[in-house]
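Here's a slice of the assembly, chains where they normally sit.
The first chain written gets the first letter, and so on, giving A, B, C and D; residue counts start at 1 in each chain.
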Amino acid sequence: MSKPPYFDRYANLAFEREDGVLVMRFHTDGGPVVFTGQTHEDLPPALEEMSLDRDNRALVITGTGDVFMDKIDGPSLGEIFKPAAWEKTRSEGAKVLQRLLELPMPVVGVANGPAIVHSEYLLLADVHIASVRATYGDFPHPEFGITGGDGVQVVWDEIAGTARAKWLLWTGESIDAQTALQWGVVNEVVPHDAALRRGVEVARTLAGKPALYRTLQKQTLNANLRRRIIQDVPYGMALEGLTAADLPYQDAT
Amino acid sequence: MSKPPYFDRYANLAFEREDGVLVMRFHTDGGPVVFTGQTHEDLPPALEEMSLDRDNRALVITGTGDVFMDKIDGPSLGEIFKPAAWEKTRSEGAKVLQRLLELPMPVVGVANGPAIVHSEYLLLADVHIASVRATYGDFPHPEFGITGGDGVQVVWDEIAGTARAKWLLWTGESIDAQTALQWGVVNEVVPHDAALRRGVEVARTLAGKPALYRTLQKQTLNANLRRRIIQDVPYGMALEGLTAADLPYQDAT
Amino acid sequence: MSKPPYFDRYANLAFEREDGVLVMRFHTDGGPVVFTGQTHEDLPPALEEMSLDRDNRALVITGTGDVFMDKIDGPSLGEIFKPAAWEKTRSEGAKVLQRLLELPMPVVGVANGPAIVHSEYLLLADVHIASVRATYGDFPHPEFGITGGDGVQVVWDEIAGTARAKWLLWTGESIDAQTALQWGVVNEVVPHDAALRRGVEVARTLAGKPALYRTLQKQTLNANLRRRIIQDVPYGMALEGLTAADLPYQDAT
Amino acid sequence: MSKPPYFDRYANLAFEREDGVLVMRFHTDGGPVVFTGQTHEDLPPALEEMSLDRDNRALVITGTGDVFMDKIDGPSLGEIFKPAAWEKTRSEGAKVLQRLLELPMPVVGVANGPAIVHSEYLLLADVHIASVRATYGDFPHPEFGITGGDGVQVVWDEIAGTARAKWLLWTGESIDAQTALQWGVVNEVVPHDAALRRGVEVARTLAGKPALYRTLQKQTLNANLRRRIIQDVPYGMALEGLTAADLPYQDAT
């Protein structure tokens, strides 16, 4: 089985596959990822390609080094205060989450460290393993002065409960792996060095199920989350875009 | 029964009441209304007051002279391209439609002429009477270059069907009373001079029902429309606000 | 194939079956039905039995003589102003409509004359044939001074459009077969004597489809109506029960 | 009050009633139940009869001996790989859960031991008491190679949160009573011998409420769960049926 072309197509996505378990690792030049507009643009086609490649039987999503994701390159996102530019981000954002949820295979999220940017990528996973060093929160939205409507609000609401989600996302606080376990956000907390290995191990087990079982069990277990993502993300990102568009006028408010 | 204070409180709303039938007439200085930001701001408190006044047993909504509503004073709406300013319009707009639908009494809409601004006020009515001279459409949104998400998209969709709604609101066309009757948008088309009289006559009959019947029949028959208005108008107006916020940058798109 | 016991179990329901087409005819002593509390109570178990009898491949619902249903025996419904008594009606009413929609076979409604009581039984059908003498409306609810939330509000809304439904159910008017055809409520209007024969003919064609096709096509085509019936009828009948409970106090309102 | 006929009608359901508290106990020949196609077929009519018997003021559901339910007789379910046969299971399954939720009385679930088959029967209860020996999971679906869409996916999602539900149902793991308590799935964990007694005690208190209160409080507190069960179980069981239908071809996938 030769290496599919998409393995090398995307700057911030590294792929490895063994026994049908695809590992997708976020990175920047081989180190912890700095999330950019390019990363955002690349995710929808990458997910589409992963989805159509029937050699992928299960997926592991993780970060590089000791970080899942904790840096974002604001300027790379473009002039998000212009609604026509924002629409690109909004459209991509909605596609990313929907395609993640509609992958025809189980996904294991491995939080190999802080996940304070796009934690929803992990929370949408079917099984979620955390290193003891993982932490969770949402820093970019408050930092940029824009609301967090890209899906982060949906996953925390559905998974941690409404009151905990509102506290986390209003205050900008973050929580550690143990708290995430107690909140039901994480399924297992493991020693730092064991996180990826454990994630692959779980994925391997799931990859052993029949193809149609994997595809339809995925749909069965994510039906409600999919409904909410599809309904609430386009709305949340419209509100987010309004706060972005307001930035140039903000002294006046 | 003395005249309630709200009868004289709002510049563009004239009120008369006989036998429990309240007639609310849009006007500007006694002539056809030019819809302004003030009209928009006044509607939510006016509807709240009408709602709490138990002497109102049925409501007729109409325009002045030969026009329901066909003029809008754009500048009076304020700097709608600034999202913080738009939020005022958005919040008021959502309240207007919800409060209209939640009035504890039947509403008869009387189209006494062109209704090409805020036709949704008529389409939300429980019974809808049209003068032969009535016409329906949506000119301000395309004119201003902003999308029509203030509820006009919901009522036409639910009442005329999706395909007719999309045609009407994409093309900027308008339809006459007879077409509206055939589409199921209007319940009766009557001679021009008879429209208000016929509307009041219907309202008088409905006003004769017991109080709780009027309130709960209203809720029963509007349950689906209310669900859609409450769900889709905040979203529609967020999109509309994004198109407004984009206007200053539009050469760039 | 011997006659199933339920063919003779219910006072107001006559059954005949030929070639898998079951005809259920409402009647009272062989003449036009006077709908009673007993009829209401009998429908849920009758529908359950019809549903489980795999010899039924299609169903025709009709009335007796020149009337579908135009009389209701108010007192037979019991002390509906007492909420604990109303709960029986409410629970039965919700079951009737849901079971009608969930029958594992197509249903042809035949309006053999006025259908001004429980017209929703016909409007829920998969194909709807009307005699030229059919008329449609809702007289019992306004007559009893109680709101119409038993499903009549849902079917007219979904089938005839919101504006026509509100007009019909607020005003107590009725419409003839030709109008119902134009509104999309009825699929064919036929000479009076031909109505049942035509209904059976259509049912016979549909009965010829494979069993699973009939069951799943039914579910496919009624998914939205089922969602609305299940959601809105329990609410509508709660409101209806409140108006009933208010009757003894009504001078005070 | 004589014993109702349904007390003796169903092979796997034992009934006892004292002071309006009906105890329904799953069993096979007086010992722990082996769930069969017959059990599944019997539940909808049994629940209908229990629902209509106004002498039932509260219900306790439990198992026999030291087991709630941990065995299932696969072959007794019939040729579930044939979609027309599956439709029987699918239709019954949807009825069971809906009728459980729509019983006009509170239900106390008593987990008297392992509940690794149809745990949703317990999770749908209004109050849930567990023996310290109770365990929860879903073994039959993965065992049979079919997805778990019969409602087990809905109750775990709503009650334990999406992330815990997905982990439990993907991995085939099970959890003990103490974990279930911490997850908010169980309300009280009691010594093994006290479980049924405690369940009956709670049921007795609830049985003391007025009839209409019991019926409508039930509906009030289960409105969301009912909506999800009614919407998602027919879909989940369709997907489950597809995996069943795929079994004969599975070498090819």
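The criterion applied here is as follows: a residue touches a chain if its C-beta (ideal position, glycine included) is under 8 Å from a C-beta of that chain, and two chains touch if they have at least 3 such contacts.
Source: prediction; values computed, not measured.
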Given 4 displayed copies, the complete homo-oligomer in this file holds a copy count of 6
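The rule we apply is simple: only the chains that are shown with their structure count from here on.
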Per the touch definition, the chains contacting both chain A and chain B are none
Given over half shared residue numbers means same and under half means different, the chain B/chain C interface is different
By Cα centroid distance, the chain farthest from chain C is A
Per the C-alpha means, the centres of chain B and chain C lie apart by a whole-Å value of 35
Here the gap between chain C and chain D, centre to centre from mean Cα coordinates and rounded to Å, is 33
In whole angstrom, the CA-centroid distance of chain B from chain D equals 50
Residues of chain D that touch at least two other chains are none
Contact graph of the chains (line, ring, star, complete, other): ring
Contacting chain pairs, sorted by label, are A-B, A-D, B-C, C-D
Residue positions on chain B within touch of chain A in the complex are 82-84, 86-87, 234-235, 238-239, 241-243, 245-246, 249-250, 252-253
Contacts from chain D onto chain C in the complex sit at residues 48, 83-84, 87, 91, 104, 211-212, 215-216, 219, 227, 230-231, 234
Residue positions on chain A within touch of chain D in the complex are 106, 123, 126-128, 158-161, 184-187, 202, 205-206, 209-213, 216-217, 219-225
